[in-house]
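Report on the structure given below.
Only one protein chain is missing; all other protein chains are in place.
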Amino acid sequence: MNSSKYDSFGERLFDVLNYLFLAIFALVTVLPFVYIIAGSFATEIELIQRKFFLFPRDPSLSAYQYIFSSDTLFRSIGNSVIITVFGTLTNLAFTLSMAYSLSRKDLMGRNFVMNLVIFSMLFSGGMIPGYLVVKELGLLNSYAAVILPGAISAFNLIVIKNFFQNLPPGLEEAARIDGCSDVGVLWRIVLPLSKPIIATFGLFYAVGHWNNFFSAMLYLNDSKMWPLQVMLREIVMLSQVAVGDMSAFDPEFVEPPDQAVKMAVIVVGTVPILLVYPFLQKHFAKGVLLGSIKG
Amino acid sequence: MDTTLKHQADLTDLNPKPSAPAPRRKNSKWAKLRKDYWLYILLLPGLVYFLIFKYLPMWGVVIAFQDFSPFLGVLESKWVGFKHFNNFFNNPDFARLLRNTLILGFYDLVFFFPAPIIAALLLNEVRVGIFKRAVQTMIYVPHFISMVIVASMTYVFLTTNGGVINEIIYELSGQRINFLADPAWFRPLIILQIMWKETGWGTIIFLAALASVDVEQYEAAIVDGANRFQRLWHITLPAISSTIIILLILRLGNFLDTGFEQIFLMTNSLNRSVADVFDTYVYQVGIRQGAFSYSTAVGLFKSVVGIILIYGSNYFAKKFGHEGII
Partner (left out) sequence: MKGKRSTKIVALLVIAVMLMLAACSGGGSNSNNNGSTSNNTGNNSGNQSSNNSGNTGGSAEEKPAPMKISIMIPSFSTELPDKNSPVWKAVEEYTNTELDIQFTPNSSYEDMLNITLASGDLPTIMNVGKTPSVISAARNGAFWELGPYLQDYPNLSQAHPVVLNNTSIDGKIYGIYRARTLGRMGVTYNKVWLDNLGLQPAKTIDEFYNILRAFTYDDPDKNGKNDTYGVVITKYTGPWDIMQIWFGAPNKWGENENGELVPDFMTPEYREALKFFRKIYSEGLVNEDFAVMDSAAWNTPFVNGQAGVFVDVADNARRLDNAMQEAAPRDEPYTIVTQAPVGPKGHRDMPTSGWSGMLVISKSKVKTEEELRRVLDFLDKLNDVEMKLLLGYGIEGRHYDMVDGYVVPKENLDAAITQELTGMNQLLMFIGEQEPGYAPTPINAQIAEVQKANEAIVVGNPAEPFVSEVYAQVGQQLDNIIGDARIQYIVGQIDDAGFDAAIELWKKTGGDDYIKEINDLYKAAKGN
């Protein structure tokens, strides 16, 4: 795509407008977050007095000191990392293998399984039966309870299967002629070609694990096992009473946290996972795949 | 699918007739099974997962036909047949809820669905690597900001009582626009919020698809004299078309789902006529009347509609020569 000197005027104009538009879009999407970061380093008064700013007048670490004042937060970060890493590996293992086998169009029973998957995507028993199944399996209070029930997202499965289906058939034929088995094709051809897909869905699954608090609260009784989001949510929950104000529940003995603390909570809960994507972006470079292998 | 199978049978069996005598077909079935042995092994973990964690708990949907009480459980709770469905459909507000839900779903499909595609295509045209990576990283940040914050920020920017946007509008025109209370602005606000929040995140899948496009095809096209837009139209778009269609079909499965939290936060007494949707209604009824049976019933209704939409759109996609999800 590097052909700038051949571009017409129209194409160059398009480029200028494109860059401008993307720059504005990027700013509009990122500035509120910059405000949140700035706010997390600000004092309460500044947050009340100034509606929006990018740099705090009077920086203060008190919100972060408050959040990190105990070990439990650090431990919960560790828990989150464990759940995210092992969870994502589990997800990818289950999803990629199933998607690959379903992408073989001549597999007998394929339609049956696909219908099974689609049906399960839309019909669900709800929270209580799900909990009872996990309980009967003896998984309560273990990380398995947080990882296994979500091992495959039907949506992800379907999209990945579709990607596998769209890989050029010529490659597979060539590999088979060379004597590759099904698993060999998967391992040696399909997966390396699918790096962008694996990166994408690895990211999706990872973000899902990182942001998850509900199943952790449900299945993990031991607060030492709680991941970050559960901790953070508890800190912020009081002020998120969307249905009214403090008179609503038990505010006589608990004070809502400062604005700055709420913002610091967002920063702590979000920045780590935000940093994952830039590292994955190199897998999204074009032409990683086919040209080289075709030879 | 069937045509492909038939096609392959033609190649390998040397027998073009689809209806072979029974023993022959049975033999080739077992032969196929043995040949695909490894594929079934790969399939097994996922299949077991679905059976245990999706189908085992599915009995829960029957509570849509009960007055479910957690303490009594499914076996002891009273069966009420279609009572909840009746209440739902006969509710005087049903037509309004349906209308609001459908319109929002439609706006979402028409305005939000293409946004990540367009953004991905635009990003694809960027040649300065650093700029591209920087923009990619920035635009996906809002996905991580909770809806509560988004609603708060919307209020701060748009209120008639000193909100930045309104102050600017006031300077320019001497008027203020009551974005937050005016029913006419509700749906545009919702869609704009979604677009701000989720477009960036949505580009990720398309960027992955774009990364899989054969570079050689571009090079050949350039040699043939195709300009940027022609390359876009003839190479890029077809290459990601199957991804777009898959995502469209899947999106239709959730057509009746609206972002409950978002709508709930943006609803107030002055715009409720256009704001109330199925999900907020179920939530409100739910917290009075043990969330379970009623919300399960409505969920069941949405699921049935979703299934019809998925299979229906899948059928049409295949009719037009595209790949469906099956």
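A and B are the chain letters, set down in written order, and residue numbers restart from 1 in every chain.
By definition in this document, a contact is a pair of C-beta atoms (placed from the backbone, for glycine too) under 8 Å apart; a residue touches a chain by one contact, two chains touch by 3 or more.
Small disclaimer: the values here were computed from a predicted structure and weren't measured.
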### Summary
Given A:Phe25, A:Phe163, A:Trp226 or A:Tyr277, the residue that touches the chain left out of view is A:Trp226
#### Entry: Touch criterion as defined above, residue of A:Gly138, A:Gly170 or A:Pro192 at the omitted chain
A:Gly138
### Message
Suppose we count only contacts with the excluded chain; which residues of chain A make the list?
### Response
43-45, 48-49, 69-70, 72, 111-112, 115-116, 119, 123, 127-129, 131-133, 135-136, 138-141, 214, 217-218, 221-223, 226, 230-231, 233-235, 237-247, 249-255
### Query
Contacts of chain B with the missing chain: which residues?
1-2, 55-56, 58-59, 61-62, 69-76, 87, 91-93, 148, 151-152, 155-156, 159-161, 178, 180-181, 268-270, 272, 281, 284-285, 287-290, 292, 326
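Here is the rule we go by: only the chains that are shown with their structure count from here on.
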### Query
Roughly how many whole angstrom separate the Cα centroids of chain A and chain B?
17
### Message
Quick check on the complex: what are the chain B residues that touch chain A?
### Response
1, 4-5, 8, 29, 32-33, 36, 38-40, 42-43, 45-47, 49-50, 52-61, 63, 70, 119, 122-123, 125-127, 131, 133-142, 144-146, 148-149, 153, 156, 164, 196, 200, 204-205, 207-216, 218, 222, 227-229, 242-243, 246-247, 250, 253, 264-265, 292, 296, 299-300, 303, 306-307, 310, 323, 325-326
### Message
Going by the contact rule set out above, which residues of chain A touch chain B in the complex?
### Response
1-4, 6-8, 11, 14-15, 18-19, 21-23, 25-30, 32-33, 36, 51-52, 93-95, 97-98, 100-102, 104-108, 110-111, 113-126, 128-130, 132-133, 137, 148-149, 151-152, 155, 157-159, 162-163, 165-166, 168, 181-183, 186, 193, 196-197, 199-200, 203-204, 207, 211, 240, 242, 266, 270, 273-274, 277-278, 281, 283-291, 294
